[in-house]
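Showing chain A:
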Amino acid sequence: MESYHLLTLFLTAVVLVGGAIIFSYYAAPYKPGTVKSEPYECGIPTEGPTWIQFHVGYYLFAIIYLIFDVETVFLYPWAVVMREVGLSAFIEVLIFLTILGLGLLYAWKKKALIWE
Partner candidate 1 sequence: MTREELTAFVLEQVPDMKAGTNKQFPECIVNAEQINPLAKALKENAITKMDYLFCETAADRKDGFHMVYHLTSSVHKHNLMLKVILTDKVNPSIPTVSDVWHAAEFYEREIFDLFGIRFENHPNLKRIFLEDDWIGYPLRKDYKDDFILER
Partner candidate 2 sequence: MEETLVDIDFKEKEEYIINMGPQHPSTHGVLRFETCLQGEKVKYIIPHCGYIHRGIEKMSESLTYPQLLHLTDRMDYLSAHINNEAVALCVENAMEVEVSDRVKYIRTILAELSRIASHQLWWSAFGMDLGALTTFFYGLRDREKILDIFEETTGSRLIQSFITPGGLMADIHPNFQRRVKEFITYFRKKLPEYDQLLTGNVIFRERTMGIGYMSKEDAIDFAVTGPSGRGSGFQCDVRKIAPYSAYPFVQFNEITYTEGDTYHRYLVRMKEMWESLNILEQLVDNIPQGEIMLNLKAIKAPKGEYYQRVETARGELGVYIVSDGAPSPARIKYRSPNFSNLFIINKISANHKIADLVAISGSLDLVIPDIDR
């Protein structure tokens, strides 16, 4: 039974959003205009393209995040069995976290964590 529930939840969400938008589409007025459909920039027409190559700072954090997130995913199975396995699991994770910490330290020293 439960496997259907995930699908149900997904469908519920889609029906909620879709239904409301479709209702609004028919119920609400629709009067587009050239000025109205301009993107908002404090009443001044936008100059230059919006979709440009964005600043590298954002991507740098995304890359560091990617590394750390993959590492934390490895930790989940460990966390579940930690109590049963005991000492060996603790020592293993200690080594793992040390390497992870060193990685963070490296990124820190390389000034990857400083926002430009």
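If you want to know what made the cut, all candidates are chains of the complex that A comes from, given by their letters.
We adopt the following convention: a contact is a pair of C-beta atoms (placed from the backbone, for glycine too) under 8 Å apart; a residue touches a chain by one contact, two chains touch by 3 or more; residues count from 1.
This is a predicted model, so every value here is computed, not measured.
**Q** By the touch definition at the top, chain A has one partner among 1 or 2 in this complex. Which number?
**A** The single touching candidate among 1 or 2 is 2.
**Q** Touching residues of chain A toward candidate 2 in the complex: what are they?
**A** Those in contact with candidate 2 are residues 41-44, 47-49, 52-58, 115-116.
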